[in-house]
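With one protein chain removed, the remaining protein chains of the complex are shown where they sit.
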Amino acid sequence: MGSATNSKPKLVQGSLGYVLEDVPHLSDFIPDLPIIAHKDSARGVHFRRAGPRQRVYFESDEVQAAIVTCGGLCPGLNTVIRELVCGLHNMYGVKAVLGINGGYKGFYAHNTITLTPKNVNDIHKRGGTILGSSRGGHDTTKIVDSIQDRGINQVYIIGGDGTQRGAAKIFEEITRRGLKVAVVGIPKTIDNDIPVIDKSFGFDTAVEEAQRAINAAHVEAESIENGIGVVKLMGRYSGFIAMFATLASRDVDCCLIPESPFYLEGPGGLYEFVERRLKENGHMVLVIAEGAGQELFTESMQTMDASGNKHLQDVGLWISQNLKDYFAKEKIMPINLKYIDPTYMIRAVPSNASDNVYCTLLAQSAVHGAMAGYTGFTSGLVNGRQTYIPFYRIGEGPNKVVITDRMWARLLSSTNQPSFLISKGGNEDKREEATLDKLNEHFSDKK
Amino acid sequence: MGSATNSKPKLVQGSLGYVLEDVPHLSDFIPDLPIIAHKDSARGVHFRRAGPRQRVYFESDEVQAAIVTCGGLCPGLNTVIRELVCGLHNMYGVKAVLGINGGYKGFYAHNTITLTPKNVNDIHKRGGTILGSSRGGHDTTKIVDSIQDRGINQVYIIGGDGTQRGAAKIFEEITRRGLKVAVVGIPKTIDNDIPVIDKSFGFDTAVEEAQRAINAAHVEAESIENGIGVVKLMGRYSGFIAMFATLASRDVDCCLIPESPFYLEGPGGLYEFVERRLKENGHMVLVIAEGAGQELFTESMQTMDASGNKHLQDVGLWISQNLKDYFAKEKIMPINLKYIDPTYMIRAVPSNASDNVYCTLLAQSAVHGAMAGYTGFTSGLVNGRQTYIPFYRIGEGPNKVVITDRMWARLLSSTNQPSFLISKGGNEDKREEATLDKLNEHFSDKK
Amino acid sequence: MGSATNSKPKLVQGSLGYVLEDVPHLSDFIPDLPIIAHKDSARGVHFRRAGPRQRVYFESDEVQAAIVTCGGLCPGLNTVIRELVCGLHNMYGVKAVLGINGGYKGFYAHNTITLTPKNVNDIHKRGGTILGSSRGGHDTTKIVDSIQDRGINQVYIIGGDGTQRGAAKIFEEITRRGLKVAVVGIPKTIDNDIPVIDKSFGFDTAVEEAQRAINAAHVEAESIENGIGVVKLMGRYSGFIAMFATLASRDVDCCLIPESPFYLEGPGGLYEFVERRLKENGHMVLVIAEGAGQELFTESMQTMDASGNKHLQDVGLWISQNLKDYFAKEKIMPINLKYIDPTYMIRAVPSNASDNVYCTLLAQSAVHGAMAGYTGFTSGLVNGRQTYIPFYRIGEGPNKVVITDRMWARLLSSTNQPSFLISKGGNEDKREEATLDKLNEHFSDKK
Partner (left out) sequence: MGSATNSKPKLVQGSLGYVLEDVPHLSDFIPDLPIIAHKDSARGVHFRRAGPRQRVYFESDEVQAAIVTCGGLCPGLNTVIRELVCGLHNMYGVKAVLGINGGYKGFYAHNTITLTPKNVNDIHKRGGTILGSSRGGHDTTKIVDSIQDRGINQVYIIGGDGTQRGAAKIFEEITRRGLKVAVVGIPKTIDNDIPVIDKSFGFDTAVEEAQRAINAAHVEAESIENGIGVVKLMGRYSGFIAMFATLASRDVDCCLIPESPFYLEGPGGLYEFVERRLKENGHMVLVIAEGAGQELFTESMQTMDASGNKHLQDVGLWISQNLKDYFAKEKIMPINLKYIDPTYMIRAVPSNASDNVYCTLLAQSAVHGAMAGYTGFTSGLVNGRQTYIPFYRIGEGPNKVVITDRMWARLLSSTNQPSFLISKGGNEDKREEATLDKLNEHFSDKK
């Protein structure tokens, strides 16, 4: 097996033609231990399967682990923290675990707490993160200095896209310095928009909690003539939460997501659909992902920026205002629109049972990997199996993850909403060849 | 006993010096049945106690009841509807019950459904109102015409302040026409700001549901440096929901309500308090009732109206923007403010067990009263007892109901927030004589 | 005012003929401070109103408080603990608060923890009691020895009937020794069966949580032919939880409580009613309080004890087995009975918002009373007001608190179940004079 350069693919060619995209191992840089690739039988790109190894690279007493959480809140953060601490303790007898407070900056802000099975015992029943978090810039050099100074040799980094890119830089700097430090990522995004992995932790909980908002919108809409309930849900680049919440709820008449463009006016447009639904049913519920309709939105925002109206940067407020204006201007009918933004209420709940189990597996896998000496990897579920994914695969950017046409077709048949495909410009051309049946064969579902 | 003129007090002087503010009886206008006031033993103003009567005024077969819900949503509306229908059916064998759809207007919009124990069986498990609702104007004459045309002789009107005033007018018109029609109100206000009665239905549920928003605000605030969670709760004229939610949650650092004025700048002001709490704890939660700080708000709104920024009419957005601006301008510290408005999510939940029981008692009392021939009354809990309250007593306006200083003192000692009494103008003068201990003797709690 | 002998009524005769049943004050035994009874205006038995006093009896620094929880679990225990600690700290600057672990025995088992606002901050969000509890015997002398040894001068005792009697003994022994120690009780019973007070904390939460079990029983019963769902709820001497849960749920066909005897066989009996309901609706739900049907139960238990079958001591299992046997024996129809006992699931939940507020008021009142030097009292809500009730009034036994006929009549009209009054022996005689209307005037509701 060839030695991997930092953050570069470490590809293992199997005899049967498959490719294992392996993760770095500390022995790649600090040679003392040969590892052997598993000879799996199928072709295609593979990742190293997560799990305990016969050869443990770190002595229990030697380990000084550190855990940090970065970015926005997501249900399950505390469960991951808890399971890292308990996993290290119960499975490997590791006692020295440090919590870095307030995100990456906490490394050099000397803001840490000792984590023990006892003091993390109940934290999974609370939302948020006991370590606190932060957004924005950080200094990789100072972080690695701090890691070196404190004698930390396992770093567990829980965070989203940007955080994982930061982790890759920390990993590179550590490799450059030749430190015996395992750097492990645990991907976090409530939006479920991380490529490669099956789903991100907290997503199930978010979809569950979104039901409350949709249900409230439905009740409000139903209780008044021409009632419209508008719910904005998370999803900057992908509409997973909006789509799954819609499929789960069944009370939604229209779901708008970033992956599927729509237009407001004219035949086949949103206004026409809303008008028709109101005439048919007397009420309707519209769910919109925060990243939906960016093009429309940006255009109108330019005009609005001039008038300095900041609040309309929220797509939910924007669509609500547009609907109100349209129905008022066109004198079609008086509408009663109620807008609900449950974002912060969703992010802050504790993870549900399903996410708790998932967080446990992610954390245990991460611990097994680090203890076995692997580094520069992210713990993730791929095709239903816990794997170690090299950092460079995650950093490829979130906008690659989109909802498949198959899943979207299911949603359309569930809401009976138009596909908004026959747009002015004719995006129909792009798609018309892709008949549903063809898609069935060529695409696979995310989830 | 003298005959009561419409909507005028019907006072009964008891031998022991008490006054019974009795409710009209159909026999006052349609003479056929003498009634006798209860000779209760204590002095003071009394209301007729609710409950079944030996003499039933209506024959079961003769009754044609109608139920209507008006105004905004409130947990428990469906429970009241259900219990009116089941109460009439189970207790008195009344089979003909009509639901008026879409509020008062439904009377003449010919939009009704037949209500039976079977079709209302499960509705109390849903939020909203199955009858729909509406706000705004209505035509009393047309309503009474419709009542007369349809042969309705019991009208149950569920709604807030404005709705009860409408009910009083309908009652007057019915009395004027000499119709044998009992008009019964069931007071509805999620804000708990109806005078005379102990509490309004749905209030307990609203306080319970508000916990979610406060908890989310707390989790968000705790998870980031200088995090501020702002939660706006219902309460246009009184801060009951805000205050009880604060007392129940214990995660709130500051609660602002209409009854207790506050000011933003200077010593003892809100900004100073927020700054201090952030320095002490690193985070804080602020709960604000929608009617709090009206004076401050109105002033600044005038400036804002000029720039056409409508969204700042929301006090929650207003205080959030002000806090952000102040901390940015004064360069004190960067703050992370998250604003949550759970209003529609609270209004739309089904009522909890406690409210379900309360709705049941209100509805059963209303049915007993109407069946006994009483009219022009509202069913309400007064000092822990179900009573019949004459319409004119409810119509006295919601702004008379305020939180007592005793309750407010409890909140202050729970949040440790300043009382904001030492204002510029010196509202301290007004209050300083009223020491806490004196208040203990002179005021009684609402609830 | 005369000095009160221990545990004896300290009655104050007001000029207007009322009687204030006052609570002891430390100055009664350790003379240094005159107190004056409030001259309230109405007649009848009164209790001292709770609240802060101008004269504070203890110096903040001098106070060494202790808190103990005894008996079975009840939602709200942790809230009371939290509010005692925070109340002492925030309102009076008291820093020394000791938690006695494991109930009364913890006093001499040297099992204590220091309680601070910080370490009790979140405990109200958890069920149970952080102090642990215990049942059974304890040694009053050893407890008071421990109080004396540790320099404790405020003892807060949270517990039920037996615990309050224990508190009275501790109070007597303390008085006998002439110690400056305030002994304060906070009554706890999930059953709501404590006399004098309006309701006990945790009751609302219990009724709310009971809805889950009833709902499940309803779903199970509805999903199968001749399905019967049986739910046993708490209530040894009084059926408050069963009754309120029934009123709140509306899915219950029959509710059996200790206060209202029933019989199984023959015309008007339970079997006949169950059979009729099944024939009418195809399913039914029966709620039974744990203390219901004791006479029937005891008889049959005697036979059963011989065969050594212990499990049938549970009234829920007993009634379930009897129903199964009857329908099998009589070959009426095959029934599908599902029995649910949610007792432990109800007891262990955290208190809801309404109970949290109530616990806060109880705890704050207790603190105000102790700080003012009152002792030998229980903090309780009486007629909607926080009061101090002398120990001897609480110790009068739980079996005096019964559900009023008024409330029971409401339940009967809600479930349409028979009153089981026309029993063999003729309990009808006892009740027939008491017509419903009379009851309306003579009885007042509990709640």
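Each chain carries a letter (A, B and C) given by its place in the written order, and its residues are counted from 1.
Keep in mind that, in the parts below, a residue touches a chain if its C-beta (ideal position, glycine included) is under 8 Å from a C-beta of that chain, and two chains touch if they have at least 3 such contacts.
Since the model is a prediction, treat every value here as computed from it, not as a measurement.
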Per the touch definition above, residue among A:E21, A:E208 or A:D341 touching the missing chain: A:E208
Residue among A:T112, A:S238, A:N356 or A:T375 touching the omitted chain: A:N356
Residue among A:A248, A:L264 or A:I332 that touches the chain left out of view: A:A248
Option touching the unshown chain, where A:H124, A:K188 or A:K338 are the choices: A:H124
Sole contact to the chain not displayed, among A:H110, A:R176, A:R276 or A:R385: A:R385
Positions on subunit A contacted by the hidden chain, ascending: 38, 42, 49, 51-54, 82, 86-87, 90-91, 121, 124, 198, 204, 207-208, 210-211, 244-245, 247-250, 352-354, 356-357, 360-361, 364, 383-385, 406, 409-410, 413-414, 416, 435-437, 440-441, 444-445, 447
Residue numbers in subunit C that touch the chain omitted from display: 73, 102, 126-129, 132-134, 212-213, 215-217, 219-220, 222-225, 229, 307-309, 311, 317, 338, 340-342, 344-345, 347-349
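Methods note: only the chains that are shown with their structure count from here on.
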Subunit C against subunit B, contact positions shared by both copies (same if over half, else different): same
Distance between the centres, which are taken as Cα means, of subunit B and subunit A, whole angstrom: 42
Distance between the centres, which are taken as Cα means, of subunit C and subunit A, whole angstrom: 48
Gap in Å, rounded to a whole number, between the CA centres of subunit C and subunit B: 30
